[in-house]
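Just dropping this structure here.
Here the complex is missing one protein chain, while the rest keep their positions.
Letters A and B name the chains as they come in the text, with residue numbers starting at 1 for each one.
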Amino acid sequence: MIEFSVDYIAEILDGEVQGDGSIRVNQLSKIEDAQPGTISFLSNPKYEAAIYTTKASAVIVNKDFQPRKPLQVTLIRVKDPYLGFTSLLEEYHKQVSMQKTGVEEPSYAADDATIGDHVYRGAFSYIGQGCEIGHNVKIYPHVYIGDHVKIGDDTILYSGVKLYPGTEIGSACVIHAGAVIGSDGFGFAPQADGSYRAIPQMGNVVIGNRVSIGANTTIDCATLASTVIKDGVKLDNLIQIAHNVEIGENTVVAAQSGISGSTKVGKGCVIAGQVGIIGHLQIGNYVKVAAQSGIGKSLPDHTIEMGSPSFEQKKYLRAYAAFKNLPELVARINELEKKILNLPSSEDK
Amino acid sequence: MIEFSVDYIAEILDGEVQGDGSIRVNQLSKIEDAQPGTISFLSNPKYEAAIYTTKASAVIVNKDFQPRKPLQVTLIRVKDPYLGFTSLLEEYHKQVSMQKTGVEEPSYAADDATIGDHVYRGAFSYIGQGCEIGHNVKIYPHVYIGDHVKIGDDTILYSGVKLYPGTEIGSACVIHAGAVIGSDGFGFAPQADGSYRAIPQMGNVVIGNRVSIGANTTIDCATLASTVIKDGVKLDNLIQIAHNVEIGENTVVAAQSGISGSTKVGKGCVIAGQVGIIGHLQIGNYVKVAAQSGIGKSLPDHTIEMGSPSFEQKKYLRAYAAFKNLPELVARINELEKKILNLPSSEDK
Partner (left out) sequence: MIEFSVDYIAEILDGEVQGDGSIRVNQLSKIEDAQPGTISFLSNPKYEAAIYTTKASAVIVNKDFQPRKPLQVTLIRVKDPYLGFTSLLEEYHKQVSMQKTGVEEPSYAADDATIGDHVYRGAFSYIGQGCEIGHNVKIYPHVYIGDHVKIGDDTILYSGVKLYPGTEIGSACVIHAGAVIGSDGFGFAPQADGSYRAIPQMGNVVIGNRVSIGANTTIDCATLASTVIKDGVKLDNLIQIAHNVEIGENTVVAAQSGISGSTKVGKGCVIAGQVGIIGHLQIGNYVKVAAQSGIGKSLPDHTIEMGSPSFEQKKYLRAYAAFKNLPELVARINELEKKILNLPSSEDK
């Protein structure tokens, strides 16, 4: 792990050290779980008691913090300890992810690949013919970059990412381990004898900037043209994106959801986990879909959906509340039928 | 990308060139999205307008096509432009996938592995002891082929496919990146102390001919004997096939579905996405299952199922329509109860 001195951290945070600033920390932790060598923070005064017993080497506190007992731990006083801690996390993260650089051997790159400056190429990484790799790209071990792939600056490909030939990825993307981008769409033409013939999948996948793609997520290439993931989209783990799908800017999709072929999803949508969306739909902007829902129809902007097949969430919740009481409802109907039977019929009159 | 001259394409398609046949194209595209260097097609006369503005370098048209305005683009006249385009896609696909051949270094193959002619072995691919690899097999980078695996002719294993020892795969199969075949079945015997002991999984996976397996799909080996995927089966991405499952000829399974241990699925079935099938069932031939359904019982041939747990789709859709109106139904029952209360009881008589 990377080590920082407390003095160095105080400098990053524009804070003031109280205690020994020369000690070094190599991990961040919650104040109650902290071990020697870690740095933590105290933001909520409710948890003040923890600072007198913590094993942390240093704690980030509010600049006005007045300890009520003697303290053994080094303090860094800042304006906003939580924000300070978060900034520190980011700094740490940047340093950790940026520290990897250079080429580990053995690795493979085709002679005609173009590779930018300060690129990390892990051992056993593969770069195919005609690839164009931007600056500061991090290519972890076992990454496969097929022929004629383009990758923008500052993008990180974690271990085992697989990019099929022709894939295009923007800048500042993060693609997690085992994600597969550009695999063949699931297109098969039924034949007279009951078998299926594969429809050639000739398109590619085009991914914008600042897109995040989770571990073992799969994105199929288009039959023709491109499957498109626009700027700022965040995809969680184990998601399936089928051929010719388009996902609009800043849409977020949680783990294990699937979007079928040729469906267009708008921008700013929030799709919860284990959702399924069938093919050839138009999903509007700012649509929200509850977990495990199944979307079977196109949806206008700002819709909030639930159920499988889904409908408006408010209506779904009312229907589901009634569903839970169905046995009681059946009992009431039985009772009504009995009462009706005991009533004088109109014929009796 | 591979480039073809328009003259060469016309020859493949048995068509006639009108315009400059020496220009070269390297991509196929829709007529409205086309860029210079691409070839497209005009099949439906409804879209004729696009041919006068397209940026494509060449367009495949009907042999009787009569332009109503002057044309800048090169034409290839054929009997059926759509079929022509599809054939071209296939030809292109074949050339692209077949062009990879030879051995990229470093790669690994055990001394006693048998490897056919014209096999592509990508960098960092691994072939274990006693393997038998057919002719024209394409083994992309980072493929792992465990000991004693058998692979038929013309099969393609994309990057990062993992085949456990003893796996058998037929000919002309396509297995996409990250698929795992032969992992241990999920079998654990509960012990007196609440822990579980793994039941050794000693069988293998046997896959027929012309099977397609999607990216990051997992197929577990059998406890004993074999998990069997028969000829012509098409599995989409992120599917789970458990130990001792059998899937019949030409059955199609969409993404993220799962089939539990020892279930037998017949031939010609169509299983939609995110379906779950529990273990030890017999699913007949030509069964259809709607997306997100949960199959909890064996099914005869030609059944069409929906819901979780599933029943006949027609009945499910009727029940679900009533479910959507449940709050209204409850209101009607409330109303009935009120009316009954206001009626003279039979005791009043």
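To be clear about the criterion, contacts are C-beta pairs under 8 Å (C-beta built on N, C-alpha and C of every residue); 3 or more make two chains touch, one makes a residue touch a chain.
Because the structure is a prediction, the values reported are computed rather than measured.
Chemist: For the chain that's not shown, point to the residue among A:136, A:155 or A:256 touching it.
Modeler: A:256
Chemist: Have a look at B:38, B:256 or B:285 and name the one touching the chain we're not showing.
Modeler: Selected residue, touching the omitted chain: B:256.
Chemist: So which of A:21, A:116, A:130 or A:268 would be touching the chain we can't see?
Modeler: With A:21, A:116, A:130 or A:268 as choices, the missing chain is touched by A:268.
Chemist: Give me the subunit B residues in contact with the hidden chain, please.
Modeler: Its contact residues with the unshown chain are 106, 108, 124, 126, 142, 144, 146, 148, 160, 162, 164-166, 178, 180, 183-184, 186, 188, 194-196, 198-202, 216, 218, 220, 224-225, 238, 240, 242, 256, 258, 260, 274, 276, 278, 292, 294, 308-309, 311, 315, 318-319, 322-323, 326, 329, 332-333, 336, 339-340, 342-344.
Chemist: Can you name the residues of subunit A that touch the chain not displayed here?
Modeler: Subunit A touches the chain not shown through residues 1, 28-30, 33, 86, 89-90, 92-93, 96, 104, 106, 122-124, 140-142, 158-160, 174, 176-178, 210, 212, 214-216, 232, 234, 236-238, 249-250, 252, 254-256, 267-268, 273-274, 291-292, 320, 323-327, 329-330, 333, 336-337, 340, 343-346, 349.
Keep this in mind: only the chains that are shown with their structure count from here on.
Chemist: Express in whole angstrom the distance between the two chain centres, defined as the mean CA positions of subunit A and subunit B.
Modeler: Computed from C-alpha means, the inter-chain centre distance equals 25 Å.
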